[in-house]
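What you see is part of a larger complex, with each chain still in position.
A, B and C label the chains in the order they appear, each numbered from 1.
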């Protein structure tokens, strides 16, 4: 295995553990249009950055939910990361609370769009109603 | 009625007067995923903030259209607030003019996306062609 | 006068009436770095877009305040447009109310930054305290 392949393999383990199928689908969909983007998401974003121990996975997800809610237009990424948040142990109540909290800092439209993206994931996983 | 219920009831009156059915649908859709977000939209955003007399409803809608156009990715909120703008007396011409004006300050892509969100509402209410 | 010069002259009248000195300073500062940007701000943004009668100047300013507050990082433009808002008849209370309203849609940080940009202008024009 080359150094590059090793990095991909080690990032893929992190991606699988956190994002599960939702992450793999994104990587597969990139194969025919931008294989290097797929490589960088896996090898760098997950293998090198996400894997760092300075924050727990649960804490990284709270930061990520804050960022994706604030950016707006990231519904596909919220789909992946709401799943990831559940996978690392955040409860549906904690996820929607993070989005409610976001209303204070980036306004209700962003909070609403993120909450409806979460609702879709919760419904797929049989987690509705919340609370 | 508790203080909390009273605040909700008083905000609901403002929401109904301004947003009509479009607003109620959003609140209902939140019931099973984030009832507190629903409460805050109604009790705080409409009951406490929107109801303030310092700006007329028509003027609040112009500010809101400017914000939602600039943020981008707020098509669901533009659907509600283009309806609200018509409900408080803005004409289709004034709504599209506000979005044309926005092109100067946040560029044509945001202005175009907002205008097509408005077109959808105008079509539903039989208001096309504009002017 | 060429057609281009005429457009500039007619836009300059609108700019002077609305933005006063604050607008002229921006145009002058562009002369040695991007004279075409200066021309387009005056001839197109003010001469062709701002001058349209479909919204009153006061209403255009409310839309503009909403956009600039939402975009963030537009303190220099808020300086110009808070001045412009006062020039076309908005009161300091209406301007700060528009920014308070913005907190609902784009969050408190943007509302705070815009309000402090307004405070600077109000102080320069001897309009503090507001209300």
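Quick note on the criterion: a contact is a pair of C-beta atoms (placed from the backbone, for glycine too) under 8 Å apart; a residue touches a chain by one contact, two chains touch by 3 or more.
On a predicted model such as this, the values are computed, not experimentally measured, just so you know.
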item	value
Given 3 placed chains, full-complex copy number	6
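By definition in this document, only the chains that are shown with their structure count from here on.
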item	value
Highest-count interface - the chain pair sharing the most C-beta contacts	B-C
Equivalent interface positions on chain A and chain C, same or different at half	same
Chain whose average C-alpha position is farthest from chain B's own	A
Centroid spacing, where centroids are CA-atom means, of chain B and chain C in whole angstrom	24
Cα-centroid distance, chain A relative to chain B, in whole angstrom	30
Where chain A and chain C are represented by their mean Cα positions, the distance between them in whole Å	39
Contacts with two or more other chains, residues of chain C listed in rising order	103-106
Residues on chain B engaged by chain C in the complex (per definition of touch)	45, 49-50, 52, 54-55, 59-60, 62-71, 77, 93-94, 97-98, 100-106
Chain C contact footprint on chain A (complex, rising order)	103-110
In the complex, chain A residues that touch chain B	72-73, 92, 96, 99-100, 103, 107-113, 115-116, 118-119, 122, 128-131
